[in-house]
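Heads up, this is only part of the complex; the chains shown haven't been moved.
Order of writing sets the labels: A and B. Residues in every chain begin at 1.
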């Protein structure tokens, strides 16, 4: 479900869990492990790509609906740990957003150092609210550092999915290229990080991303507790079950 | 001076104080009351519109010039209370900026959730400095959260009024539509807030706007005290009296 492709000192981690690279507990822990182990394996930069035209459809809702309260709590811990691992990775991580990136797909991308997205009829956004899930605090803070407070509020509160060109205009992604050029361009950006003197780059990167460490340190355990309460609320369960039924019909 | 029009669950509050919807003590308290009472009256979202091609000309300078120190202090308390009430409203507030929005008009708009403005030869801006009034701290902080620190500094320090298209480019408003479409479009945005699961929207909105509560909590009483001192300074009084005379000639 997660392929590893090495390109010299750059390691590409490719989500490969058809049909939508949905984030279930296994993929989440595989990703956390792969990102944290990469530097020791000799990777000086990472590219986070995906196979297919859905970068990631976000959380695997049908799988998560089978979990009880304890299961959801444990999944959330692991999901937050994955985001922290990507955000605080000691080597740069470039997101190669190969297609649609709703919810968890967009969340993953905004924790990376740079975002290359496929031009065309693809959409990206933190549409958690639209599926009944309030945005946790750290996710909103990370979104705001990428697009600014005004756009973060607009996108998050209304749960918007925006087309790729709007995503570029508001800074949700850094550049658009043809779908087949997304991974090559992400590798090029990764190489650019390695083309400058490494100590100066590393120190400046730690400084530029030090607010991310602060964001994760400020994330309150009780926020996530409230998130779990919300997850099992009638409102959220009803939206999620309807979503799961649509997915089941679609795949049938 | 303030019309109330209900559109299903959306309440439109329409400034109707000709010729310029200037904010005098009565309109300010009417607006505060209307915004705070709306949710209990069944409104799930608000649209803050105006009749005529001046959204609001800002503070009613001729009226305020008749007030003594105590009167100004009490007006400022009520003005700040109005802004806090709009900013922290428990339901979304969409500004339908139907035309020119100098000073207080722009101030009102930036405290809302979203700004739709009339395209064309209309201007908007916090030009307080140009009429001799230093910008209070909370207003500058709210401006900075909307347009970023660089633009907030540029706009506020030089007291700029910018054309509608520049306002869109720098993020001072979120969208431009033809003047007659401003209110319908604002209603459409208000409906979009109501089209997503309500608990998730409400929680995420509280999170996204939690910095506004912090901004108002940080507003120092002594800042406003200094503001009152400045108001009665020779510099400000002379600029304001000249302004009032121009207005008097214009209406004569």
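Here are some notes:
The rule is short, and it goes like this: contacts are C-beta pairs under 8 Å (C-beta built on N, C-alpha and C of every residue); 3 or more make two chains touch, one makes a residue touch a chain.
Please read these numbers as outputs of a predicted model, since none were measured by experiment.
A single sequence accounts for all chains of the complex, and while 2 copies are shown, the assembly in the file contains 3.
We take it that only the chains that are shown with their structure count from here on.
Centre-to-centre separation of chain A and chain B, using mean CA positions: 37 Å. Contacts from chain B toward chain A in the complex involve residues 92, 113-114, 145-148, 171, 174, 192-193, 196-201, 203-205, 207-209, 211. Note for the complex: chain A touches chain B at residues 128-135, 137, 140, 148-154, 156-159, 226, 230, 233, 235-236, 239.
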